[in-house]
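Apart from one protein chain that is not included, each protein chain of the complex appears where it belongs.
On to chain A.
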Amino acid sequence: MNTRVREVKGRELKDENQEMSGSSMLIQALARENVDTIFGYPGGAILPTYDEIYRTGIRHILSRHEQGAIHAAEGYARVSGKPGVCVVTSGPGATNVVTGIADAMIDSLPLVVVTGQVATSVIGTDAFQEADILGITMPITKHNFQARTVEDLPRIIREAFHIATTGRPGPVVIDLPKDVSIASGMFHYDDEPNLPGYQPTYTPNKLQIRKLAEAVTKAKRPVILSGAGILHAGASPELLEFVEQQQIPVASTLLGLGGFPGTHELALGMAGMHGTYAANMALHEADLLINIGARFDDRVTGNLEHFAPQATVAHIDVDPAEIGKIIETHIPVVGDAKEALRLLNEVNPQPGESVRWRMKVDEWQQEFPLWYKEGSEYIKPQKLTELVYEKTNGEAIITTDVGQHQMWAAQYYKFDHPNAWVTSGGLGTMGFGFPAAIGAQFAEPDRQVVAILGDAGFQMTMQELSILQELNLPVKVLLVNNASLGMVRQWQQLFYEERYSNSLFPIQPDFVKMAEAYDIKGYKITDENEVAGVLEEAFNYNGPVVIDCRVHEEENVYPMIAPGQGHHQMEGVKP
């Protein structure tokens, strides 16, 4: 692996209880929080902090657009489980990270975002590059702060990291006015933040665990819906133990993929709009639905009127507000997924009589597997994804953008391990996948990181090719190029009588030339027979690669639950 990625210059830890500037406090605090990488972009209001970055040598990755920096921080957080740190300037710098903050909020990613701000003396006067970032980000952060005095700064930073990383993770913004970052004050970094209004519950109520255990024993048709909460809690081993003990099939949300081994015989794959028939039917027919760390997103549930009509619903979530928000819940379990499953395994309930149910589920899996038509003159994007799976032995870190390629990746890449799957689920942010891959590579320098992207989404943040070039970062960019906004085109075909309004790109840039302009290896594939060879070459090459793979332009994602339909009304379940 490239040495430049590993390079972390020595950071000097200054003693506490001494006078220092606000910006120095920030860097000292980051060191104490074990932050090894900052993703960011400088500008006027944040210059004092950048001066401190220069002087201490803390690793800073310069994106070419602030959106790239924040998505990289998200990718880093998703893969490492550590908070992603993003530093930007005031005004436009800050507003450029708004999309990423909203994305991290809805997908529960721990971020600490430091935005420069104009000096306190001019806040509120529409000063140059002033934006009310506190007001703007209030609804899309777990919490936000503005440091009004330098004395407050250490406490605020400590609280920001604490809030971002505990309970249900999420993004926290620290707005740092320029004068505060210059002013000097006493630096203390207390370990225990004092936040009486913020006390996440980790240990579930024993009574609820007992109720759930009893329900498991009684159930004849149980199913688990496994969400990203499993990943955040690091609960995969406990989930596996529980499932094997109880023999309960597992459907996963898009974001939960990898929380339970994708190749396990009890794995049903993804549930929801483009989920598998077996996963959706299991949810529909179940008499016990155990949701662990998922939030019943509408893309998962389909029409709520038809959702799990016969099921007793149990819901384990560290965020009590998720329980009962969408679905009436009979067995609420507030707490950490790992702890809840550990307690359940301790109780070790007698498994229910569900042999016939498992046979039924098996039958669905055999009868209605994912399918696509092979053997046409075009490269099939599904086949492409399968080949990526094969050539990486299912062990790569995969990031995606948003659209058809994302659904195919979710369907055909069977993640056996947690934290190898990085995708924008809740917000569905185009432009996410490529910078997220950069962040993921920093989190896991020795692993193969593959960014599977649509040709359109890539063009939203492709300026970050500069980072690959500059650091020779070995991210592999695979464009599933259908010369269209594939997912939009699919909906226009199905629901707007093929009126392809603004969704086709017959004329495209030469992506190979573009890669080469950044001194990056570029490939273009148009023939299915070339795919395996090029992938192999790319994965064996220790450096960045862009592969422009021309796929069948009219391919649609199936199966599908059309808008307004229920799980039992899937379409395109067979060829």
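One rule holds in what follows: a contact is a pair of C-beta atoms (placed from the backbone, for glycine too) under 8 Å apart; a residue touches a chain by one contact, two chains touch by 3 or more; residues count from 1.
By definition in this document, contacts and distances are computed from a predicted model.
Asker: Which name from "Acetolactate synthase small subunit", "Sarcosine oxidase, gamma subunit family protein", "ABC transporter ATP-binding protein" or "Ferredoxin" does UniProt give the chain that's left off?
Answerer: Answer from the record: the omitted chain is "Acetolactate synthase small subunit".
Asker: So which of A:Gly197, A:Pro506 or A:Pro575 would be touching the chain we can't see?
Answerer: Selected residue, touching the omitted chain: A:Gly197.
Asker: Looking beyond the chains shown, say which of A:Gly44, A:Gly57, A:Gly81 or A:Gly324 touches the absent one.
Answerer: A:Gly324
Asker: Who touches the missing chain here, A:His65, A:Arg78, A:His143 or A:Arg489?
Answerer: Candidates A:His65, A:Arg78, A:His143 or A:Arg489; residue touching the omitted chain: A:His143.
Asker: Among A:Val118, A:Ile163 or A:Val450, exactly one should touch the missing chain; which is it?
Answerer: A:Ile163
Asker: Against the chain that's been left off, what residues of chain A make contact? List them.
Answerer: 134-135, 138-139, 142-143, 146, 163, 195-198, 319-321, 324-325, 328
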